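Structure first, then comments.
What you see is the complex with one protein chain gone and the rest in place.
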Amino acid sequence: MSKRVFHHPDVPADETTVAWRSPGQLDDSPEFREWLEREFPRGAAEMADGEDAETSRRSFLKLMGASSALAGFGMAACRRPESYIVPYTKAPEWVIPGKATYYASSMPRAAGAVPLVVTNFEGRPTKLAPNKLHPDADGTDAFTQASVLDLYSPSRSRKPMAGGKPASRADLDAMIAELAKDPGAKVGFLFGGDVSPTRTRLRGELAAKFSGAKFYQYEALAGDGGRAYGDGAKPVADFSKAERILSFDCDFGSSDPVGKASEFFAKRKPEGNGYKAKPDAESMNRLYMVESAFSLTGGMADHRLRVAPAELLKLAGQIARELGVPEAAGMPAVADDKQLSWIEPLVADLKAHRGKSLIVAGSRQPAAVHHLVLAMNLVLGNLGKGHPFNVVQTGNAGLGGLQELIADIHSGAVETLVMMTPANPVYDAPADLDFPAALAKLKNSIHLGTRTDVTAHAASWHIPAAHYLEGWSDARTAAGTYTVVQPMILPLYPDCVSELELLLALLSDDGKLINGEGAEGAASPAYDAVRKTFAGIGGEGDKAWKSLLRDGYLAGSAYTPIDARPSVDARKDIPEAVKAMEAAGDSLQVVFAADASVYDGRYIDNAWLQEAPDPISKVTWDNAALIAPKTAKNLGIYDEILKLEPVTKALGFIPVEGKYAAVGPDGEGKNRTAPVIELKVNGKTLQFPVIVSFGQAENTIVIPLGYGQGFNEEDDFGRKPQNESHVGLVGVNRGFNAYPLRTTASQLFAGGASVKLVAGKRYPIALTQEHSAMYGRALAREISTIDSHDHKGGFEKQLHDVAKQGPVDSHAPKNISLYKSEDRNGQPLLSDKLHQWGMSIDLTSCMGCNACLVACQAENNIPVVGKQQVAMGREMHWIRMDRYYAQQKDNNFDADNPALIPQPVGCVQCESAPCETVCPVNATVHTPDGLNAMAYNRCIGTRYCANNCPYKARRFNFFDYNKRNPLIKHNLYRGPLGKKDEGGADHLQKNPNVTVRMRGVMEKCTYCVQRLKDAVIRQKQGQKQEALAAGKPSTEMDVTTSTLRIPVDSVKVACQEACPAEAISFGNLLDKEKSSLGRAKKLERNYDLLNYIGTLPRTSYLARVKNPNPKMPDAKFIGKATINIV
Amino acid sequence: MEASTQTAQEANAGVKLPVLEREKLILNDRSYHWITERICGVLENRQPLLWWLLFVPSALIALLGVGGGLFHLVSTGVGVWGNTNRVMWGWPIVNFVFWIGIGHAGTLISAILFLTRQNWRTSINRAAEAMTIFAVMCAGIFPAFHVGRVWFAWFLAPIPNANAIWQNFKSPLLWDVFAVSTYFTISLIFWYLGMVPDLATIRDRCKPGLRKILYGIFALGWRGGNRQWSHYEMAYLLLAALSTPLVLSVHSVVSFDFATSVVPGWHTTIFPPYFVAGAIFGGFAMVLTIMIPARFIYGLQDMITMKHIDNMAKIILLTGTIVGYAYLMELFVAFYSGAIYEMDAFKFRIAGPYWWAYAAMMSLNVISPQFFWFKKCRENLWVVMAIAMCVNIGMWFERFVIIVTTLARMWLPGDWKTYSPSAQDQFLFVGTIGMFLALFLLFLRFLPCINIAEVKWTLPQSDPHHDDIEEHPDDGAVKEAAYQKELS
Amino acid sequence: MANIFPRWSNLLPLKIVVCAGTVAGGIALAFSYYATPKTLAVGYQPSQPIPFSHKIHVDQLGLDCRYCHSFVEVSGHSNVPTGNTCWNCHQHVQQDSPKLEPLHISMNPNHPSYDGEPIEWVRIHKLPDYVYFNHSAHVSRGISCQSCHGDVDQMEVVYQAENLSMGWCLECHRSPEDNLRPLEEVFNFAYDAEDWLTENPMEGVDTTEELGLKLKEQFKVTPKESCATCHH
Partner (left out) sequence: MSTTRKRVYGYLAEFKNPSQLYKAAEKVRDAGFKKWDCYSPYPIHGLDGAMGLKRSILPWFVFFGGITGTATAFTLAYTTQVVLYPTVVQGKPANIFTVPAFFPIMFELTILFSGFTVLFGLLALIQLPRLNHPLFASRQFHRATDDGFFIAIEARDHQFSPEKTREMLAEFGGSNIELVEEEE
């Protein structure tokens, strides 16, 4: 027969670009359903089977189309187990086995949605990254990064409950239908603080349908400050226009956003983002911070004043008065001279920058402070369009608060309550409101939530909620840009319902609850609802819609500023607040703070967040009361807790102080315990472990909220088992619950507290960092822009001397190696002419949040190890977030207000790596492109490399952390008898391109080598496509270095991608100044950590630049963290 | 040594030749047969009750500690030990260096003292060599099992493989593998060769039966013909010559594990000599700790005389002082360097969280041996025994200081964390002690604990010219005579 | 007194040594020959649910590799055709061939025992989990399928042609020129360097070796030998 040749068309040249979800799939193309269907039954089966769950990083492929599932050993072939390849029957569009697909979505949050790009492997979301196309893209914080784990959380709620008991879906549907069919129902809806246009629209429809419908909003940590701006209104800051910033306890850089913070960080860098400009102190903004305890933003402040919460109002009043704010007229004056001397130049500075300055207040501050802030901005002319400070209407108007709700319940105005808030009112509502009682009074209460928390048990109905990656919705960012929330995957568990789906069910006539997908795989009703909303905002038609799905946002849809004036009730609020303040007087005050790991308690079951150390206190897996050293002394509990400089006797009799002293009385590592205090406030008494926290205001105790939600018999503190079913293995026995201390009046601050030491009682605390001082080693370096007339000189001089800071580097001679790093043909060993990878970390904008740390964990399949292992010092995070305090002895302004300077340390990829030479089996060697590679499968675990690593960047798998569940007490020590991580689905989150390490091997950062390889290979593919597209024979196509080299800054590593402060630049050193990395490396403030050992690290640091106001009393102590070292 | 004019050939008339008389190594003019009887008696007679009282418990401890400990370790993971991501090497490596150090005295006594013709060694070298072998066995356990994936330990051997990948010959750890295994092999050969004639002796003494057959096999059919002896002596000399540099190299290589690293407090050129001295120091202490009791239990006082103990005490004094010097020199260099990391490393040793370890090391290793300056102390077996024990403990603490203290406080304070061993750590260590004792007791039970042939050789009457000086004029005697003439 | 050992025992040690030596040597040799991928993996030829013949489809019908393995150029993973790839043709061609029964069960709704479940092909070329081999990286740089998979076009039933051991990979990474081809020829199983050269002569290139070197130079192929190239 004659030979016929079918030519398969070459994939188009632009195929290398990433694929975005096309709506074709959503409008229910059969293929799309096909693979979701195929995927999830198998997925469920997979999850049931704990064994496979860990077998390999590719085990997920077992669920997937093109997979290799290992079947019965040696069945057919005696030589090796037979394994199968199971292709799709019908290929879904865009899904290429082995290739990731990226979709735009966003995470709805009270502070404003976080725009995201979600990485999917064969339909499983595995990694979140900020959507940099988005105008409000700000990087992602630890919460966002970790939220992908919630999707697969083993303790996630999967089945409906009635009265705390498992209930059938049928009964649930019946109940919903009944409710939907009763338009007269007195139903109340309790929402979270996030803004969803579709929900807002549906609210209207609900109000129309249910005559008795009422709507409320509740976030445990919101506070009532918002009132100051009017109902549903909130302030939005534009940091790009703010040259002077005064923040009253507002952690806008991290936990308390008021606008695009990356603009703020950009203006922290003397060279601006990307280091394009010459270093210029003028271009920097200046941050004044007034706060009670260190916040991450506070750590960056140029001038920081620590005041007890009650005093803060007085201070605000003083400043306002000096700025000429009428509302502040009647307020008490500040008496303290030091504070006055601090305020005077500050006010001058603000006045000098009318219209270019910004004053913000923390969301937890009382309305009074916000009134003043608004007024001050008004006086300074910072208000209005094109100015740093704006007030906007979010549309969350007409929503009652928790008080109103409870009042309505008692009055009978609400008989049925639908709770959709991510908060947990039964647990976190102010004690005096007695929410449980109100709940009991209701005819029917429906709770929609991802966790079976106490509210879920208390409510008459609990509906498992869909994760935001599982359902359709929309949201608005802090600045108000319309942002789509699109599902990556059908609900992992069939009964999970999204908020919109529930509302829509109630709106529908038959009240049929449709979740996931409709009949015959019709898209979820939520999809149509969102489309409808969008049609109203972004216009009809597929084109707009498609571009929304592609980009993830609607351009130019930000809030429009409203004309805001201090409202009338300022006159009422301020005096009240002053009264409250005077009541508190100088008594011991308590700050109820959001926790960096569990926020208000909602993330208690997220293992990544629990293990991530608190950025300030470095506590993992628990919360503890924080107290300033002096206050501790005054309260007479100081000797019980960590001494700043414990004293011991060397050789038994020579007294030693400071760093050389032996371990303090509270122990170190696995022996560390914290004493327990009894805290009495608002007439309630509770016990908390207490640790010292530096730079905290005197007379202040800070207690992070959200812990202590459930206990079993393994509790370290011997609490009796209760509410065990409310939490999973991660959240059980975690920390101490402070919510019972809160009352409506004192939701976030409480005065008149008293503290008593509980004798003989101690609680084990796991810290990742035991020592907070640099001890004279110039590790994290800092300079200031002013000449404070000591020998340090001006900005230029200080910049120039960065590399020479510290006792060793100042006079260490240059390292010159005896050896030439060459092979036997005289070629250099780092031979790659295309790529030489490098990184720089800018301490000027790094504030020490854990975003990079968690992002790294998500990207590189890093296991959690549990509290006890962390305490021993076996945490696995590839990035260690060191946080140093620099206390200045000669600081006569406020010696107890040390500088805080963070320093993330991962593997710095030394060109001359000490770890490599000592490995006997060549398991860690250098790649030609300058990576310090780690071959897990070759490693036998001598751990010599880790000993010899000066940066201690290597982590060892002491146990099968991935296989044996580290969260069950002693489980790891049971070896093969230990329980496995069953029922969970977290193996679905694993990155298929990174090996899951077994016990006994070393691991560490490799600059996300999997991403680098992918980028380089894609570049090569592109080459071929272009050449063939050009129609030239390949033998004539010209491949040059420049064509094979990946485009400048085109590859991002996980930590860099996540960083909200753009502190990390990564790239190809051979791009020279073309890349921001190349420019960063050229800067004078670029230095190598531990330079004098001569390891030639590829990761370098940029010294932190502080921009103090020379006129400030503390100016000359600023920017010297490395110099004035304790 | 006191000189005497009492000469060998008083009987013969002629010029009176004063001859220096050697101090006797074997007391009370024992006969060849007495020596044979006595030494073989140790393993032929029924063991004293004490033997059983020692053997049974130590064997049990070994079984539980080493057997059980390793089982738990391998089945569960290195995590059962106290090691952390800061202190990656904890007790296991401390114990390794400790044991390998002890393993040095044996070969050293046999080799170096043999080359330097120190005949007094003959009474103790056998036991010392046995000690070496057992100590190295104990030592080997730790590095072998402290690796994370012991089932892949064969990656350390340069075997051609389908992966075409090899070892890293630049790694001190690989040097270690070669050094320790070589050292073990050579010591074994040395020990066995030295034992062959004695095995023959035992073979020829015991009645037909299994014992005779076994000893017969291991005696290789030794006949004691001079044609064998001449080659045999040459072989022994060669082995001694080979072992001497070997024994020095082994601990130097072990010290390279630390010295070639960049770790402050480890990165010092003084390490090799300092480790070797330490090893000899600790080794001799262990020999004393074991031989003094054995000497009493088996009544070997005439062969292991006070002279032996005195000599060993002197060596301990010398090496102890060298070690002390090394400690001080380390400190001096650290502070002289002006590098803060270096200085701190040592300040932490002196006054840091583990100051007690440093204090113990200093007092036990440097101070306690100084008592040996006094003859009284060297002669009082209780004192000797006590000091020997001190040194054993002190040397363990030395390794603890070097490894744990240093790693717990390295470069970045943000990373500092102290370390404490787990129960399994201690379990295994005790286990190896049990194993060491058990093996040594078995050795006493089944093998000649003193080198019979060599001891006989050191007897004065063993000299073929012992009784006829004039036929073969003694060179020394003649010179002496000439000298006397000139005087008179 | 008599000898405890008989005369013959004098030669015994020697005999033992000789025997032990031979045995040990033999084992070593056997091991190094049999216990290697070369013997263990090569020639692995399981029977497939459908006796798909590459010979027919590629050699006789002239199908391009990428007709079925469609993503080999863009993905690290060379996909096995989905059910509907086969079905496209076979719903018309050879419908009632009994060999295609499994395909019908998986794809043909009218088939009595239709279940829509995918066909489970038996995996032949399997690398360990910790090895990351990227097909696209190789085929788009001039390494042919043939180099690793052998003459698949001639295979009635596919078998493993090469041992796929790390050593084997390294051979090519050290001297890629032996396997490089013009990109157009990557999927051409009939490719023969000699003929290709005669058809399109290049100046300065006479032998196939020179061609390989020329291509290496042309494409700037610099394969890496470092661990991270395949393990991360």
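Just a few scattered comments:
Per-chain numbering from 1; labels A, B and C assigned in written order.
Assume a contact is a pair of C-beta atoms (placed from the backbone, for glycine too) under 8 Å apart; a residue touches a chain by one contact, two chains touch by 3 or more.
It should be emphasised that the depicted structure is a prediction, and the values quoted were computed from it without experimental measurement.
Contacts of the undrawn chain with the visible chains, over the full complex, involve A, B, C.
In the complete complex, the hidden chain is touched by one of A:Ala167, A:Ala886, A:Ala913 or A:Ile1118, namely A:Ala913. Only one of B:Leu43, B:Ala162 or B:Ala179 touches the absent chain when the whole complex is considered: B:Ala179.
The chain that is not drawn here is touched, among residues B:Gly224, B:Gly299 or B:Gly338, by B:Gly224.
The residue touching the chain not shown here, chosen from B:Leu246, B:Met361, B:Leu412 or B:Leu444, is B:Leu246.
Although one chain is not displayed, its contacts with chain A can still be listed: residues 817, 819-824, 826, 829-830, 911-914, 916-917, 919, 922, 925-928, 1096.
Listed by residue number, the positions of chain C touching the unshown chain are 1-7, 9-10, 12-13, 170, 225-226. Counting over the whole complex, chain B has residues 31-33, 36, 158, 164-170, 172, 174-175, 178-179, 182, 185-186, 189, 193, 197, 200-201, 203-205, 216-217, 220-235, 238-239, 242, 245-246, 249, 253, 256, 452-454, 456-457, 461-468 touching the chain that is not drawn.
Quick note on the criterion: only the chains that are shown with their structure count from here on.
Judged by contacting C-beta pairs, the busier of the interfaces B-C and A-B is A-B. Taking each chain's centre as the mean of its C-alpha atoms, chain A lies 46 Å from chain C.
Measuring from the averaged C-alpha position of chain B to that of chain C gives a distance of 57 Å. Between the CA-based centres of chain A and chain B the separation comes to 58 Å, rounded to the whole angstrom.
Chain contacts: chain A has residues 922, 925, 938 touching two or more partner chains.
Annotation for chain B: residues touching 2 or more other chains are 165. By the touch rule above, chain B contacts chain C in their complex via residues 160-165, 208, 212-213, 216, 221.
Of all the residues in chain A, the ones that touch chain C in their complex are 1, 3-8, 10-11, 15-16, 38, 56-58, 65-66, 68, 76-77, 79-80, 82-91, 96-99, 831-832, 922-928, 931, 933-938, 993-995, 1006, 1009-1010, 1013, 1017, 1020-1021, 1023-1025, 1027-1028, 1033-1035, 1037, 1039-1041, 1044.
Across the complex, chain C meets chain A through its residues 40-41, 44, 46, 60-64, 66-67, 70-71, 73-77, 79-85, 106-107, 116-123, 126, 128-130, 132, 134, 136-137, 140-142, 182-184, 200, 202, 214-215, 218-220, 222, 224, 226-229, 231-232.
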